[in-house]
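One structure is given below, represented as structure tokens, and several questions about it will come after.
Only a portion of the chains appears, each positioned as in the full assembly.
Chain IDs A, B and C follow the sequence of writing; residue 1 opens each chain.
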Amino acid sequence: PGSETGAGEAAEPVSIDAVPEAVALLPESISDAGVLRVAIPTNEPPTQFYREGTQEMTGLNPDIAALVADALGLELEVVVSNFDSIIPGLAANRFDMTVSSMTPTVERMEALDFVEYVNMGSALVVPTGNPDRIAFDALCGKRVAVLTGSYQLTVQIPDLDAACTAAGQDPLEIQQFQDTRQAISSLASDRSDVVYADGPILSYATLQNPDFEVAEENNVAPVGIGITKGTGMTEPVEAAMTAIIESPEYGSVLSAYGLESMAVTEARVNVAQ
Amino acid sequence: MIEIRGLRKSFRDNVVLADVSLSVEAGSVTCLIGPSGSGKTTLLRCVNRLETIDAGILLVDGQLVGAERRRGRLVEARPGAIARSRTQTGMVFQRFNLFPHRTALENVMEGPVHVLRRPRGEVQAEAERLLERVGLAHKTDAYPQELSGGQQQRIAIARALAMQPKLLLFDEPTSALDPELVGEVLAVMKDLAAEGMTMLVVTHELGFAREAADQVVFMDGGVVVESGTPESVIGDPQQDRTRAFLSRVLA
Amino acid sequence: MMHTVGTPTQVQSTLTSLEVQPRKRWLPLLGAAVVVFIVVAGLWDVATNERFRWPVVFEYLFNPQILSGVGLTLTLTVVSMTFGILLGIVLAIMRLAKNPTISMAAGAYIWFFRGTPLLVQLIFWYNIAALYPVIALGLPFGGPSVAIGEANVLITPLTAALLGLALNEAAYMAEIIRSGIQAVDEGQRDAGRAIGMTDAKLMWRVVLPQAMRIVIPPTGNQVISMLKGTSLVSVLAISDLLYSAQIIYALNYQTIPLLLVACAWYLLLTSILTAVQGRLEVRYGRGFQPRPQRRFRRSARAAVRTGEQEDRR
């Protein structure tokens, strides 16, 4: 139900040929094993979600992971993992990397290397018709639902707050939630005025729920593949990603989820946002 | 003091008290004897309304207890009224039933302070006097578990007395005691009798009955078989059932 | 109310009958009526409230993903509860041991596992490789050791979940069982020893069966908590019942109907458990008779009396 757009179903499986320069950079342990273990976070359509009724993950992040594995000539092993255990899992060498829409920040780069793979923006979602006339420059004093530990909360909100204070208005009233559904349901029960989160996720949510619409989008910034420092995987992944960005398959993966405009042009490493 | 007329009580189909009539004079001691299952305990519990009764008039001190008259019929009294009437009757149980979580003194003070709502200081002085009276002045702060059976039973008596009841009911007060401890409790009871407390005592101690009772009542099968002075009922029983029972207990 | 009414004969003369009428108890009846009313009204409201979207509920009730979630929830509960109870018994016995070191070791275990959140324990077991990449038996302080296997291979998410749940549960069960064991009369141990039982046999045949009676109700609580608590293992990306429902509503945004589906299943499972608990309470209450003690004991005595002739020797 509720999936007329096709986003609930998986895009056709994509694949590309191995990229020799990238394969050459692989550490021996990985190329010997022949398997790339990628941590994918739990359910959050459309970036990653279970194909309905199955235990198979699909979505933007798993597809990118598949392309990276192809480019490295490795077999992909998706390991679905709750956020709480992704970082310890990387440290425990349970996974070789994670593709989970992480925004690189200075703080986070103490723990991980990041190879950028797509741009993501932030969006404001409001009840259809936007009765409160919400916009990025009209958020002061509003009840804003955001996700715990999100880029919006940690980087963007402080700027917005500062702007409000400077203008002599109330700062934002922040409400933190663990996932988009909780934030949206808070909006539904009129406990929040607006949800402020990743654009793709919100676009998908409004598709499912005609009571809400995206009021405005901003701040498009790259997100990266997270790799444990010192494993020797950063360079091969960078090489693989560079090749992928130039391939046509990159575009077709993005368009499968309506995210064509989010393409990056360069696989930069460790550029803090 | 107690007047019982036509008392009937059954548990489901089991008629335990068939038609009991009995009267106990103020200031007298009545001993209730009879075989196991004859309804002695049940009778005592009915007097204190720990059991509801099916029929009969039960007067304590000339007052209807546990029931009210209403349009020529008896109607069970309200719970509050029953609770209040119980404050006028003290009861001492076979297994003592002291409150294990309270000290001897607290056990004795519980009723006056928390039921009668009398001032604590006054009650405490009185409770200490009572404990002294039953020979346990040095045990005020002991918990029941730390006391011998005989001491526990004496505290149970003090607890009953603290309510200043008009009437004391005893249910086999010595049968859970070692032979050595029986004396302690009987001595206190004899004292009370000598002071003119009205007492109704279920007992197997025929010696006590002979010595202290004004009236002995023999029950069997839920009816009073024989009653009278200890000399007549124990010394010279008229009924076969009484004789058979006495021979077994005295054996 | 009490007031002087005269002699029995005077009283009787004013009465048409000696029967005592039981008092009509209005208050409980009224209370009962209110309760029935609230329950019926509540049910009616729930059944007719459109926001609950009952058709969607029925559509997903037997969804295969939900069913597999039910299966996993049951597996996790049964397996980890079993091990939790067994380990709990051992810990309770250790806790009550005379040897202070043994008792303190059990105390430390209980303190530690009751004291740390299950979430942390689960993450810890799952990622034990981060701390100890190779599981090895050996001497600490850098002594020699024998590798058993790579942690990541030995500890699958399911193993980690079972390990975490069982070890955590054991700490709680240990406290419950301890209180049960402590409630068994000391005379029972004497009696068992007097017929030559060893301590182990005594525990198994005499003490534990009697402790059961006291242990069952709080254990019922634990089993039911566990049933619902398994959703914590979703941090390990294992989909129990509740998490399966969450996965589905993440896709279709039918949050409330899917939570109702989960509730329906939980209520079913809880009902079964409650029934089992009731039967166990009866089973282990045999020979103890909990509530109507007086009544039972007396009528049993009465029964004894009927056999008195052949009984007296």
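The criterion applied here is as follows: a residue touches a chain if its C-beta (ideal position, glycine included) is under 8 Å from a C-beta of that chain, and two chains touch if they have at least 3 such contacts.
None of these values were measured; they are calculated from a predicted model.
Overall, the file's complete complex carries the labelled protein chains at copy numbers of A x1, B x2, C x2.
Keep this in mind: only the chains that are shown with their structure count from here on.
Here the chain-to-chain distance from chain A to chain B, counted in touching steps, is 2. Among the chains in view, C has its Cα centre nearest the centre of the complete protein Cα set.
With chains reduced to the mean position of their C-alpha atoms, the one farthest from chain B is A. Separating the CA-averaged centres of chain A and chain B is a span of 82 Å. A straight line joining the Cα centres of chain A and chain C is 42 Å long. Here the CA centre of chain B is 43 Å from the CA centre of chain C. Chain C has no residue in contact with two or more other chains. By the touch criterion stated above, chain C contacts chain B in their complex at residues 1-8, 11-12, 14-23, 295, 299, 301-302, 305.
Contact residues on chain B toward chain C in their complex (touch as defined above): 3-6, 8, 11, 14, 36-37, 52-57, 59, 61-65, 67-69, 72-78, 81, 84-85.
Across the complex, chain A is touched by residues 56, 63-65, 119, 123, 126-131, 133, 151-152, 234-237, 239, 246-247, 249-255 of chain C.
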